[in-house]
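Removed from the display is one protein chain of the complex; every other protein chain stays in position.
== subunit A ==
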Amino acid sequence: MPDEQVPDDTPDTDDTPDTDEATATDEGSEAAARPAPRGRSRQILSALLLGLLAFTVTVQLGQDEADSYQNLRSVELVELLKTLDATNGRLTEQIEDLTATRDDLRSSTDASETAQKEAQRRLDDLSILAGTVGATGPGVRLTLTDPTGTIGASVLLDAVQELRDAGAEAIVINGHARVVAQTWFADGDASGSILVSGKEVEAPYVIEAIGDPATLAPAIDFRGGISDRVESRGGTLAVERLDVITITALADAVTPEYARGDS
């Protein structure tokens, strides 16, 4: 121990044998024998040492918060490293798990995106068929004149049927009567007018159909076909092939009252 060697004449302030009993007996006599002369400078020196101790303790306490690793020894550092390794492994596993989950979610998102695109495509197709959206594309324009007022709904319906047979995808009459599955034709009140699903159209009738012009035009023109029927009633039928036909007229969307979808 550091402070065992003391001068004989001075009682040791902090020299203590390990048991209290021994201390009490062998130091009591010495203490009585010696009144200490105290220089002021020594007192100041003690104060300085105490101040140093207090200062060091304060600094050390502050230090521990700052960086605790520098005081650690290698064994503790190894322990710490092991702990960190374990934590690291655990976190790596977690990362893998989460990555897998993320990939799962991403692929399912992709799948649902594909499904959505498919559904959108079907919606677009069906919207054109149902006449709830406008349409643009190549096609033909038929112009029927009816100077005698003898062309009725049946001729117009036949013309529309021929176009449908030839693959027309969207049909409009006089620019505002869109022809869809539910469309009906009836003779109007005045001659030279026809009701198309309740909308009145008047001669000359202009039928625009989007489809393959090369197929649509012959379907109207063929011998004994619609063209001849119109001419036999004193009218004329002109067929134009157009690269772009834009149909903006919409049919009223019908919500089925009785029919229910199967799917």
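Remarks
Note that in this section contacts are C-beta pairs under 8 Å (C-beta built on N, C-alpha and C of every residue); 3 or more make two chains touch, one makes a residue touch a chain; residues count from 1.
Definition applied: contacts and distances are computed from a predicted model.
One chain of the complex is hidden; its UniProt record names it "Small basic family protein", one of "PTS sugar transporter subunit IIC", "Small basic family protein", "D-galactarate dehydratase" or "DNA-binding transcriptional regulator YhcF, GntR family".
Seen across the whole complex, the unshown chain contacts subunit A at 1-3, 6, 10-20, 23-24, 27-28, 30-31, 34, 36, 38-39, 42-60, 62-63, 66, 70-71, 73, 75-76.
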